[in-house]
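Structure first, commentary second.
Note that this complex is displayed minus one protein chain, with the remaining chains in position.
Order of writing sets the labels: A, B and C. Residues in every chain begin at 1.
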């Protein structure tokens, strides 16, 4: 048995489900589960189905048939498969290490192709798992030059998503545009609180009682991209900002992990800087 | 514009969505949103759609058309409307009071028809809201006789659901059978932990670090019915069991409130002692 | 048996606990529980003890003895007692109603002296509970004039804390200064996210996956006062901002309720725009 994922989004109108299910039925397929949502603010229809079958389906033929009845829709139909990812990190081990362990044990629904860092300190950890590690120093070069080197290295790999596992560099529009909707970041605050540098210090200074983390797709505005997942943990007056950061690491690695699970499972639509997640 | 709710469950087979959406399309209707789930353990298909329309739809005609293509399905199709509920309580005010306030302000999607209690102490509170209060003492009579009196009083009202807002009496099978799938209880623990009497004392004695509450439909086995909603709160060694009970009240009223929101919104299927909630 | 609460804060130095416990010991008293915290950033010592005794203690004599050995400390020592509160509200019932129900059933450790509102719509609810309701319209008068009227009405009552139970008016510095550290507000976001108007709409537009609420003491900067309690709830793409607001009501009333419990229990120190909570 194989799982195929069907994702459709288009302007909402009457009879969409009927047209879609008509074609699925004509192919003799069974919907294992489906979700549908209409964003009434923007009159947008979102549909995702998992189709289990023992047949081989001609993916582009199937898409063609759907396109014929949904001429303006975005349609994705493909067999569920392991994705390829590349990881960018700086110095911290908790998010990267968590992904490495999951990858090692087969619990990550992806192959990690390589890890790129602006420091060399994670090399030893990454190489334990027999993965390529590329240290691209940002010393003595401009942000632009550094990004060019990183992009060049990335382009050597074929990957579906780039995961920023605490990559502490701000990305330029140029970088982001090269991989639109393909870069996932973990920000160490419950956005939009504490945008920018050292959110734990900001949180400590504001005296908040909860801190959190946010996984989001990266777009041109720092920390402003479509949010995938968020979670929080309680803090109190006894904790200085370093202790908040320690407590936050639990949240960061979990939120990033769960967001990546959703991404790798093809559960997410990006629309108007928000996510629809089935 | 009106909202109609369509709920279908039946044995899973190919083409169900197609048959359903075909009829919806032939009626010229638009699905506002739908959810579908297949329970593969039991090969059971669950479907719920909200249909927004400015037309008046003949509900039984529509059901008939669906039944023709889904002969063995359970089908519910009706216009979304305020439900009627009856509340049973004992002495505590937090769950009852929360429902009264929501009812008063129009935030409860139901009319409260009456409150029945085995004590008289809630009368003053209930009558502030101009609702009938029926005190049915259990003193000097058997459980059986008491239930007969309560059932007789309930039968004077037409209602969709009976809410046990901390009604501290164990219901007999006879009582439960009279309103199968229509009685919602709040149990003051995260079931199945701490079944039975005084769960906060049990929790205190066990030294747990979380306590919770569970809203569930009532069936014949005490605290064993289909679970609708659960939530928890953190506790610690400083709290005696009375303080845990106080902390638990916040959880109890919230969980009951959220469960009732789901029930009144026709979002729940009961199947094999579990709930499917869309 | 009576409970006395002792609260001390002062510049940190060696031997503070020794000096404090020495006096407690000389009075023949027993500390039921105590908490102590040193804020190393500001070298500030915070101490709170609950003392259970069957004796009557001369409160000012006891404070005098402590002051003799802690000359620069803030010292509060008094028998635990019900506080008096006044509530300001606008139109919403969920926070106000929750407080009324708790007050009615004796679960609020305070007497509600009166409710003041800039609308008349909550009168009926408040008067059900036999409490004075003062409608002070803001129509056709300046903010300044309105506040003067509200402050005049407040001054007719003797109260320990003013609770803003969704009072949707911005308070001027003049108002805030009149009751410094005595006004508790519930803000409908997890501050500092979504400061200002309609945070649920802001949250919806940002596409967040968690919303929250924050109870805080009010100071001169809107939504910038010392935070007492925060909590959150999960939201998703299916919810429009009105549904987020509905979900948020559960959080708002709980967070406000818990913050008030802490305040009424004399568990909070305010220092440098933060709270130390024991």
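The rule is short, and it goes like this: contacts are C-beta pairs under 8 Å (C-beta built on N, C-alpha and C of every residue); 3 or more make two chains touch, one makes a residue touch a chain.
Note that the coordinates shown come from a computational prediction; the quantities given were computed from them, not determined experimentally.
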Sole residue of A:52, A:94, A:119 or A:153 that reaches the chain not shown, by the stated touch rule: A:94
Candidate in contact with the missing chain, chosen from B:2, B:143 or B:274: B:274
Touching residues on subunit A - with respect to the absent chain: 33, 92-94, 97-98, 100-102, 104-105, 107, 125, 128-129, 238, 246, 249-250, 254, 257-258
Where the missing chain touches subunit B, by residue: 37, 39-41, 190-194, 206-210, 212, 226-232, 236-238, 240, 273-277
Residues belonging to subunit C that touch the chain removed from view: 12-15, 17-18, 21-22, 24-25, 28-38, 40, 234
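As a working rule, only the chains that are shown with their structure count from here on.
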Equivalent interface positions on subunit B and subunit C, same or different at half: same
Rounded Å distance between subunit B and subunit C, as computed from the means of their C-alpha atoms: 35
Whole-Å gap between the CA centroids of subunit A and subunit C: 41
Multi-partner residues of subunit B (each touching 2 or more other chains): 33
